[in-house]
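As you look at this complex, bear in mind that one protein chain is not there, while each of the others sits in place.
Moving on, here comes chain A:
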Amino acid sequence: MEREVGLDQLGDLALHIILSKLGPEDTVRVSCVSRRLRLSTSEDSLWALFCFQDLQLSTPQDHQGNPASSFKAAYQLWREAFAMYPWPLVKRVKRCWDKLKNWLSNDFPEVEATLRSGASESDIQQLETRLKVKLPLPTRLLYRFHDGQERTDEGHSSTWLGSSLGIIGGYSFYNHLVNVYLLPISQVIEGTRMVIRHLGFSSRSKYIVVAASAYRPKKFFLNCTNGQLYVGTSNLPTDGEMIQCVPNALIRSVHDLHGDQQQDAMLLWLEEHGRRLENGIIKVCEEGNVRSISLFPEVPPLCSTAVTNGVQVRASAAFVPELANLQDSAEKYLFAYSIRMSLLPGGCIIDGMTFSSCQLNWRHWIIRANEAIISDVNGEAVIGQFPLLHPGENEFVYESCTPLSSSSGSVEGSFTFVPGRLADPKGRPFDVQVARFPLQKPDYVF
């Protein structure tokens, strides 16, 4: 007999509010209290709230996208599918993928289409058995959501298109073309075995290949013991030399099933990549007719912009780890840089006169390692070309590279242009500034 203020009188509204503040686990426990309460805890609007809060779901569906009969059922299916993982980590990994996919669906849906559906626990178990490793928890979860990317160019001839859809993206300069894909488990197994065979890694090594570029040998390795990610340098084939990709201090508890502090390099790396894409630091670029994610930064402070007499020059650099040579003190690191130049719609304006075109003649670069000038060069043209600019055209873009002995430096310089054309100059030559842009080995290496 209820002598005190009982639940019936508390009111359904108050109860609904209390349950929504309690969260899913406590709500289930409350459903065990009595039949009367079970009714209140079964309200689907409550579970719709939990599905939205935990999983950002607005329709009831399981983790593979199949529709569920109710939000309560959907939530249940999700918890059961991931029962072997700490739930906070599951939510975090889902948010990581969601952020990447949201950006892709707006800016590069062709890449979103390459994401394979999640691996099963037994797929992961197979990888662990065959390669004799134990995957760090966050990486396991990443694969549970998406088993890498599908590459469509196997054996096709007109294939360049198929290899520009790497979700990590890349760059190209001279004949060095890189575009990095996340590998599916089948490729992780095969790739790792090849590396063990050809590069002489011990068969007991805890490194597995998780991402790679289609053409140039750029490979990312996950160390399953410490959870760190590495990328092979130019000395990978001879010495197994690699550079770590994520700040070590951030990696923790990678095999710990308890608590909610687990983070490994794969997760941190993908979260950082998602952030850079979301914030527009890197974007999709088009070269020829091919679109790909370019690792050359697009915004300050990594990208500089200067306008002189109507000529705009944007410039930024990308660290190229696969061509680094940590054993060479003079040319330890290599940076690629991308220069984009254009003539603003107002045309080329010099001393109050307007010209409808201008053409590049010379380049002048000053390269610094830390603050010391290590190179001060003048030369004709850029990559052998003399770009002719007209107002309002697309940017003329070219890439080049420079070695650096230190992890930090900068490039600045100028181009000499003539108004009109080189063959028919309409005035005297003028210098166009390239504002200083940094060369900086980043904390997160892509």
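We adopt the following convention: a contact is a pair of C-beta atoms (placed from the backbone, for glycine too) under 8 Å apart; a residue touches a chain by one contact, two chains touch by 3 or more; residues count from 1.
Operating definition for what follows: contacts and distances are computed from a predicted model.
The chain not displayed here is annotated in its UniProt record as "SKP1-like protein", chosen from "Adaptor related protein complex 2 subunit mu 1a", "SKP1-like protein", "Electron transfer flavoprotein subunit beta" or "tRNA (guanine-N(7)-)-methyltransferase non-catalytic subunit TRM82".
Contact with the omitted chain, checked across A:A14, A:A113, A:M194 or A:M353, is made by A:A14. Seen across the whole complex, the unshown chain contacts chain A at 2-7, 9-11, 13-14, 17-18, 21-38, 76, 79-80, 83, 87.
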